[in-house]
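The complex appears here without one of its protein chains, the remainder shown in place.
Let's look at subunit A:
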Amino acid sequence: MNETEDEDRADAWFHALADRTRRDILRRVLAGEHSVSTLAQSYDMSFAAVQKHVAVLERAGLLTKRRQGREALASGDVAAVRSVGAMLTDLEALWRGRISRMDELFAEEATATHTDNQKD
């Protein structure tokens, strides 16, 4: 069991999916193969910037690229998106939410207590 590798992968997924443009790119390439230049036309940003987003998704293992002539074609890796690792990453998000809601609850009480003390 390579724990570090899994965690690195989870980090890469979180990082890759934390960006709206990257999520949008991933949606498009999961629906079908797109050339990077076609993708670039869909966004109000430079070709280089879109290329960079594609590279982040590729490094996270969510997208694969192949060359056809002068074109770089990108497709989403459905298996990776649906893999156990991705599912555990999803669950992690749920648990992180619960933990942060507990943290907020305790923080609210700490603030309330502090305010009460000031009144006294």
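As a convention for this text, a contact is a pair of C-beta atoms (placed from the backbone, for glycine too) under 8 Å apart; a residue touches a chain by one contact, two chains touch by 3 or more; residues count from 1.
Here is the rule we go by: contacts and distances are computed from a predicted model.
Peer 1: Can you pick, from "SRPBCC domain-containing protein", "RNA polymerase sigma-70 factor, ECF subfamily", "ABC transporter substrate-binding protein" or "Pyruvate dehydrogenase E1 component subunit alpha", the UniProt protein name of the chain not displayed?
Peer 2: In UniProt, the chain that is not shown appears as "SRPBCC domain-containing protein".
Peer 1: Which one touches the absent chain: A:17, A:39, A:56 or A:74?
Peer 2: A:17
Peer 1: Which residue among A:70, A:98 or A:114 touches the omitted chain?
Peer 2: Selected residue, touching the omitted chain: A:98.
Peer 1: Since one chain isn't shown, list which residues of subunit A touch it in the complete complex.
Peer 2: Subunit A touches the chain not shown through residues 1, 3, 6-7, 10, 13-14, 17-18, 23, 26-27, 30-31, 76, 78, 81-82, 84-103, 105-107, 109-110.
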